[in-house]
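Left out: one protein chain. Kept in place: all the others.
Chain IDs A and B follow the sequence of writing; residue 1 opens each chain.
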Amino acid sequence: MRIAVLSGKGGTGKTLVSVNLAVVAKKSIYIDCDVEEPNGHLFFKPMVTEEKEISMQIPKVDEAICNGCRKCVDFCKFNALAYIKGKIIVFDDVCHSCGGCMILCPQKAISGRNKSIGKIRAGSSDGVVVYTGILNTGEASGVPIIKELLSGIESEHNKTIFIDCPPGSACIVMESIKDADYCILVAEPTLFGVHNLNMVYELVKLFNKPFGAVLNKCLEGENPAEKFCIEKDIRILGKIPFDRQLGTLNSNAKIAVKENKKYEEQFSTLLDAIIKEAPYETATNT
Amino acid sequence: MRIAIPSDEKNIDSSICVSFGRTPYFLIYDTDTKIREFIDNSTAASSGGAGIKAAQILVDEKTDALITPRCGENAADVLKSADIKIYKSISSSIKDNIDAFVSGKLCLLDEIHPGFHGHRK
Partner (left out) sequence: MKQLLILSGKGGTGKTTIASAFIKLSDTKAYADCDVDAPNLHLITQQVSEPKKTDYYGLSKAEIDTVLCIACGKCMENCRFDAISTEVIYQVDYFACEGCGVCEAVCPVKAISLKPAVAGELMLYVNGKKVFSTAQLRMGNGNSGLLVSEVKKQMKNASGKVDIALIDGSPGIGCPVIASISGVDMVLIIAEPSVSGISDMERIIKTATKFGTKIAVCINKYDTNLENTDKIEEYCIEQGLPFAGKIPFDQDAVKAVNNGYSIVDIDCPSGTATKEIYTKTIKILLNEMVG
């Protein structure tokens, strides 16, 4: 079963939840899809067994064949090509790798060359298989890396897959939840938290994914995120109380459930609630 | 010599636009004939690569030099390949800059900044 963990904004506890759930689930796979700023590996410190380079195709112009018609320059919607003093210059960082120039060149003077945009690292940490996607700084889109991360994983029998999604609701998030069976929305108990929760709530509804909420950093008093969930009839899977000790462990990149029985129990209870809820939801949606 | 200056408006009293790639207009001034021409920058609203396209426009207009407060690295590459010199502007007034250029008071622009990469998702 593939469980995606998302939130509207960074800092709500996506990684805290996905990392700790993956550990209490014992036989599990953790995939870090936050390719711009992957953090999961800081907690797992996995032993890396494999590294794969991810690349995309950038145009290469054969000057001998090019006749300067400029069809490619005029076609490119991203302004990645320029024609100066009889030569085509390609701007790698702006190119979206759509292949249009290659298809349209009447002389067939353009071919593709590979440009690395990032990598995927596979490893393990105490029984959890850890996949990390890393986008090179300055690269435009992490979508190709996420596509590769999620397609390469065979759904192994008995292993739950936890997908640590990027924050927000942009294309990289959509790509991360595309094949998820169930989504966990992590929310914090602030006015901002609700606003951001609403964003991912709209997203999972749009993609018709079954989902539930985990309220993190809960304090005493009114919880606007809880109120929102009740209003919108969103199943609250669990509440993680605000806990300085937990915060400190997390800020030191320590896996809470390994450090203290209290947290192991907390996250086990949460995992049980999810397992109970998820298959039922998945079944009713098919 | 044909010099280009990014301009906020279509008149000589306008201020220089701080963004080369997204300037709404370019003033093309011919120092020999003293003729002024304003051209539209069709690329101002592009999602990405605006600097590259704007530089291509100047190449196609057979410009010899550009006066601008700053310039991104991609645009600079295009201009340098075309042997178009890039000068650093001195004030926000187009008129002042033309005068300074003609009297040889302008310096070449050294600090080229990294591009605003990846206007994608």
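Some notes on this structure:
The definition used in the following text is that a residue touches a chain if its C-beta (ideal position, glycine included) is under 8 Å from a C-beta of that chain, and two chains touch if they have at least 3 such contacts.
Everything numeric here is computed off the predicted structure, so don't read it as measured data.
Within the set A:Glu37, A:Asp62, A:Asp126 or A:Asp272, the residue that contacts the chain not displayed is A:Glu37. Among A:Gly99, A:Gly152 or A:Pro241, only A:Gly99 touches the chain left out of the display. Contact with the omitted chain, checked across A:Thr12, A:Thr160 or A:Gln266, is made by A:Thr12.
Although one chain is not drawn, its touching partners on chain A can still be listed: residues 8-12, 15, 36-37, 39, 42, 75, 77-78, 96-100, 103-104, 137, 140-141, 143, 167-171, 174, 188-192, 195-196, 199, 202-203, 206, 219, 221-222, 224, 244, 247-248, 250-253. By the touch criterion stated above, the residues of chain B touching the omitted chain are 18-19, 22, 45, 47, 111, 113-114, 116-121.
We take it that only the chains that are shown with their structure count from here on.
For the pair chain A and chain B, the distance between mean C-alpha positions equals 40 Å.
Interface of chain B with chain A (complex): residues 43, 46-50, 52-53, 55-56, 59, 74, 77-78, 81-82, 114-115, 117-121. Per the touch definition, chain A reaches chain B in the complex via residues 73, 76, 78-80, 82-85, 87, 89, 91, 93-94, 96, 138-141, 143, 170-172.
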